[in-house]
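Removed: one protein chain of the complex. Kept in place: all other protein chains.
By letter and in written order, the chains are A, B, C, D and E; residue numbering begins at 1 in each of them.
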Amino acid sequence: MYFYKEDLINIIVPDKPDPAAAKVLQEALGGRFGEMRTMMQFFFQSSNFRGNAKPFRDLIRGIFLEEISHVELVQTTINQLLNGSGEEAVGAGGSTGAPLEDAVKEHANPHHYIMGAQSSLPVDAGGNPWNGNYVYNHGNLVADLLDNVVLESTGVLQKTRIYEMSSNKTFRETLAFLIVRDNAHQNAFAKALETLGVNWGKIFPVPNYDINKYPECRKYVEMGFHNAQFNFRLDETLMGQIFQGESPSRDDGNLEVVPPPTGYPVPILPEMPNEHSPGLHDLNS
Amino acid sequence: MYFYKEDLINIIVPDKPDPAAAKVLQEALGGRFGEMRTMMQFFFQSSNFRGNAKPFRDLIRGIFLEEISHVELVQTTINQLLNGSGEEAVGAGGSTGAPLEDAVKEHANPHHYIMGAQSSLPVDAGGNPWNGNYVYNHGNLVADLLDNVVLESTGVLQKTRIYEMSSNKTFRETLAFLIVRDNAHQNAFAKALETLGVNWGKIFPVPNYDINKYPECRKYVEMGFHNAQFNFRLDETLMGQIFQGESPSRDDGNLEVVPPPTGYPVPILPEMPNEHSPGLHDLNS
Amino acid sequence: MYFYKEDLINIIVPDKPDPAAAKVLQEALGGRFGEMRTMMQFFFQSSNFRGNAKPFRDLIRGIFLEEISHVELVQTTINQLLNGSGEEAVGAGGSTGAPLEDAVKEHANPHHYIMGAQSSLPVDAGGNPWNGNYVYNHGNLVADLLDNVVLESTGVLQKTRIYEMSSNKTFRETLAFLIVRDNAHQNAFAKALETLGVNWGKIFPVPNYDINKYPECRKYVEMGFHNAQFNFRLDETLMGQIFQGESPSRDDGNLEVVPPPTGYPVPILPEMPNEHSPGLHDLNS
Amino acid sequence: MYFYKEDLINIIVPDKPDPAAAKVLQEALGGRFGEMRTMMQFFFQSSNFRGNAKPFRDLIRGIFLEEISHVELVQTTINQLLNGSGEEAVGAGGSTGAPLEDAVKEHANPHHYIMGAQSSLPVDAGGNPWNGNYVYNHGNLVADLLDNVVLESTGVLQKTRIYEMSSNKTFRETLAFLIVRDNAHQNAFAKALETLGVNWGKIFPVPNYDINKYPECRKYVEMGFHNAQFNFRLDETLMGQIFQGESPSRDDGNLEVVPPPTGYPVPILPEMPNEHSPGLHDLNS
Amino acid sequence: MYFYKEDLINIIVPDKPDPAAAKVLQEALGGRFGEMRTMMQFFFQSSNFRGNAKPFRDLIRGIFLEEISHVELVQTTINQLLNGSGEEAVGAGGSTGAPLEDAVKEHANPHHYIMGAQSSLPVDAGGNPWNGNYVYNHGNLVADLLDNVVLESTGVLQKTRIYEMSSNKTFRETLAFLIVRDNAHQNAFAKALETLGVNWGKIFPVPNYDINKYPECRKYVEMGFHNAQFNFRLDETLMGQIFQGESPSRDDGNLEVVPPPTGYPVPILPEMPNEHSPGLHDLNS
Partner (left out) sequence: MYFYKEDLINIIVPDKPDPAAAKVLQEALGGRFGEMRTMMQFFFQSSNFRGNAKPFRDLIRGIFLEEISHVELVQTTINQLLNGSGEEAVGAGGSTGAPLEDAVKEHANPHHYIMGAQSSLPVDAGGNPWNGNYVYNHGNLVADLLDNVVLESTGVLQKTRIYEMSSNKTFRETLAFLIVRDNAHQNAFAKALETLGVNWGKIFPVPNYDINKYPECRKYVEMGFHNAQFNFRLDETLMGQIFQGESPSRDDGNLEVVPPPTGYPVPILPEMPNEHSPGLHDLNS
């Protein structure tokens, strides 16, 4: 069973609305290699796990638990990027009386305004809805772990590319946190295969990035977040039997299971009477 | 942030393998009105919530938390229905040397054997993968609540129909538990609209079912599960401001927020060397 | 604007329930070359028509109008094939107490029982939902007409194959009527291209079928339905400027615009209390 | 059977071409809550109706009939918005010799130019093709009516948001007409549930809008179009047994079945030789 | 079995990067009427061919072989249009430090930057992934050939429209070559039907275009590419029994099977360290 404490796993840094950034960040939420995919893939792999190699099952489930928080973090970041984007446009569009005209013409995903009340959607950067065929779970542990390595590696790779698409601080802070965490998860699955006999040489991390390119990442690396796995279990977990010892990546350091990070408050999104959201006024009067 | 204790939300009752039952039960997992839909819909609605009507947000999030456990319960039930279905077939198929021939001809979903190692998939009863376009989240609270009522009502309706498709005990016990819980959630969203002024008359529950038709349901009704909402929050929740007082349905009773149910152990699925699952043998020797 | 008189365009011949036949007949409703496709393709082509060649536009629209009735006819036929299929199973399944078990194991589409209350769905024989990308409408009249010829020809071809999948009379009567009508529509679009200079030689009809293979077809041929186009316009139409003269097919005869056929009563589907359909009982008591 | 008179259900007000407006208006045609959905959903519900509660069936079918005209109205509006959008670009693009370059860069849907000859498509604002899984038809009348209320409410909600995306008069007039008509249909299904015992309080209409925000709507409200249901039956209908008496919404007034509105002429789209549409020239010479 | 020589079937003419052109050119690669469709459709038709009418099978297979090279040509053209588009943006975007910001805002497909390393994707101009339901192969030779005529005609029609979307030389040269080659394939399938008795009159080519509108086409027409079919067989082919004699189109000339064209070198795409592509550096050091 699953429990919750209303805390975000990382901070939402304030900056201006940016609907074009919100559109491309959807890839990290609902894309083929986004957080909905990692969440659901590890969920199915841990529920369908065969055999009694419990440390592996606990590792996969442990990362699944964190991915739920990642989904929430990206949803909230997209909301922050969209929030006020219609109002800002009101100014520019005031002459025509079409407040959303500019937002839509600023490379926005129109569904952010038509379906969502300027909020996140289960779709990718191109607007394609998330699809169950993304999930890889064949029950063969080696194959599943290899695919998990590909998934986490591609997650980082995509995020380093998305990072170049806007200098918005809200956008980049969340991406930086996720780049470092995906790196930790890449390490986790690579390490699991290392326990089965693989020596990865110098191929990790994928991509072969220079931390200095992503200044927002540095503090998370200094906090050791690339080598840590948060433990969200209320009972015992054996994932520490795998997630320990030297990192399988060039970045060195020792892997360690740690308590969850400090939580951050979930922002309250203001009402949008123009968008009939939440639309409750006067119903009870 | 999300926490976990390795307990199933309900019991898995043992019975024989039944791949045809596993195939149709997928609707309750990955169908347009299945548990993945309820889980993701309420996740998006609670993350994207606008305004400060916190009791509504807490209600939606509270039900979301339970739905994660429902997904796990249906996954585990499908696994139990598939487990051994290939071996059983070995006997019948032994003459041809094709152990899965019978399983596939018994109206199975072939992907249960090709993709999964006889385990659950993110698809519906027809094999269509889960799709992000199922999620309804328009940010207008009245519209969102109305759609949630439709979603939970349709969930029960479908499950009463799926129930007629097999007399397998594993299958029916899980369906019975979910019928009663969906009923509670139908009550929750109906009640939320009641607080906004609606009087539902006698239209709920949908469908208009006689509990005696579903003997497995009776004990859950006697335990009051149709009028209870489990609380999986580790911090405070205001959902009890809505989920209280008289039930909006003909079934009467008083709504009440209660602690989570007793958990049940997660079964360990045996290894399947024939299916190369988990496939670890001798790798470390 | 569109008007309606509650009459089916052809008779529903009674026979036993046959869920396997209902499943494959879905191709003629929601398949890539089914009646929903023809209806929507000709709808878009007539609404988006460019230029003032009104006889062509009237021809396309005239056939669109008939296709709405075809959709209704196939929906009703599928309903007739499914109606009672669960009850029949009750007998066989009585021992297990799972009335739908047999129906589902008789090669049924499980969604006919889970989603529909034993009624038609907007999907094909494989259960894939109808898709907007089926519609061809490029605005180039020659290309649009050629695609319409392919569409109608493939419609007949598929129906002659589906015809071989069951000897059920309800099933075959509807297929036979539609084979002859699709033939008329094949003639219509072939003739339209003939007016633009094409001489088709002997290639039509596709497929090259012997009417004696489909005894149910004969009466419709004798009534001239393969060379007639019904006129559902309440105002003037110019389609007769094209749909006239010698048939472009080997089957000879003269094309003629005629009044709508005699209508047949729409059957009333009985209530299914087990399936909570319609589910109204006692609500008003 | 279905009959037709070549009249649009509302006027097309002239204004400048606006491909970005055409792109977002596609949501009202081929989106999950657009007119193709309402048309097909009510078509399936009326064909698959179980039981002899004819006034409900007649109500659903009656609204289905109007939705066919709505599809035609939105198709025609999109065509009007696209018409000339390439030519306008010719001027700007003349220097590069790429007449469509500007149109495509003006946030257009490229398929409006590649597939359609600057005309409507069966897709949504994001370019996703219409999908059969949108249709809700479970045969349980309460569930079907509740979903219809959600569908019509969401239709209005989305249209009030789309309205803010352009001040183009062609675009806004059609949206205004549809907002008022969707409101009438919301009332129709809400009223049908009222006859089954529900008292809606003040929750309708969704969204909770101020008519003064949509000046184009006012005349339709003054004509009583929010409380009227047009009757497109050539035979008797019982829908007036439901659609009568006090409106279930805050907007008050009495519901009434009325004759169809005055029709408006269908515009003739000019030929586009550059786009090879219709492409007939010289074929007969 | 299939053999390869590293040569492109046509030249890649250099010009500036143009991500908007790359986006729309995807239609010619992964669209419903693009080169992936023609390649796979003719592949299935030739593998599944029934009967011993070998000249028809050889014709379909012969065109399939060329289509593989067309896919490669469009992939390479898109790569050329994207190559450097991020770097160019660096200049403009230098102030914000977001090198891809401009590229994305220039109407690019964001997946060209997130998934591909600025390279081609199996999607259409709207970003929809290629879908197997595009393939038409019903085994009836007349129907298959008619659909092939529609497919090739629509291919040319779409390309003449895409051509108007950019004056980029890389873009237009590839389109011009393909327009002429699709014309030859339109002739091939039209001729095949001519051998079965059809006289096409003057309806081909579709669209009815004036070669002077597409100056890049002229040299290919002068080389006779509209009436030639390249022979990529290493063994004997009988396609020349069909592809011979007078062209079925207004453009006249005689059809002739000819050896493959001169090949052109495949460009080497430079590394993109910023995009971690190929990402090999220092791994072996």
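The criterion applied here is as follows: a residue touches a chain if its C-beta (ideal position, glycine included) is under 8 Å from a C-beta of that chain, and two chains touch if they have at least 3 such contacts.
Please read these numbers as outputs of a predicted model, since none were measured by experiment.
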item	value
Displayed partners of the chain not shown (whole complex)	A, B, C, E
Per the touch definition above, residue among B:30, B:51, B:99 or B:122 touching the missing chain	B:99
Touch with the omitted chain, as defined above, among B:14, B:110 or B:265	B:110
Absent-chain contact - pick from C:157, C:198 or C:283	C:157
Absent-chain contact - pick from A:1, A:82, A:149 or A:242	A:149
Residues of subunit C in contact with the chain not shown	20, 23-24, 27, 31-32, 106-107, 124-128, 157-158, 160-162, 164-167, 201-203, 206-209
Interface residues of subunit B (partner: the chain not displayed)	86, 96-101, 104-105, 107, 109-111, 113-115, 123, 127-129, 274-276, 279, 281-283
Interface residues of subunit E (partner: the chain not displayed)	1-9, 30, 36, 40, 43-44, 47-53, 56, 61, 65, 68-69, 71-72, 75-76, 79, 115-123, 129-133, 135, 137-143, 195-197, 232-235, 260, 263, 268-272, 275-280, 283-284
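The rule is short, and it goes like this: only the chains that are shown with their structure count from here on.
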item	value
Farthest-lying chain, centroid of Cα atoms versus that of subunit C	A
Central chain (by mean CA position)	D
Copies subunit A and subunit E touch via same or different residues, half shared test	different
Most distant chain from subunit B by Cα centroid	E
Distance from subunit D to subunit B - Cα centre to Cα centre, in angstrom	36
Centroid distance [mean C-alpha coordinates] between subunit C and subunit A, Å	48
Residues of subunit E touching at least two other chains	32, 107, 127-128, 157-158, 201-203, 206-208
In contact (per the touch rule at the top): chain pairs	A-B, A-D, A-E, B-C, B-D, C-D, C-E, D-E
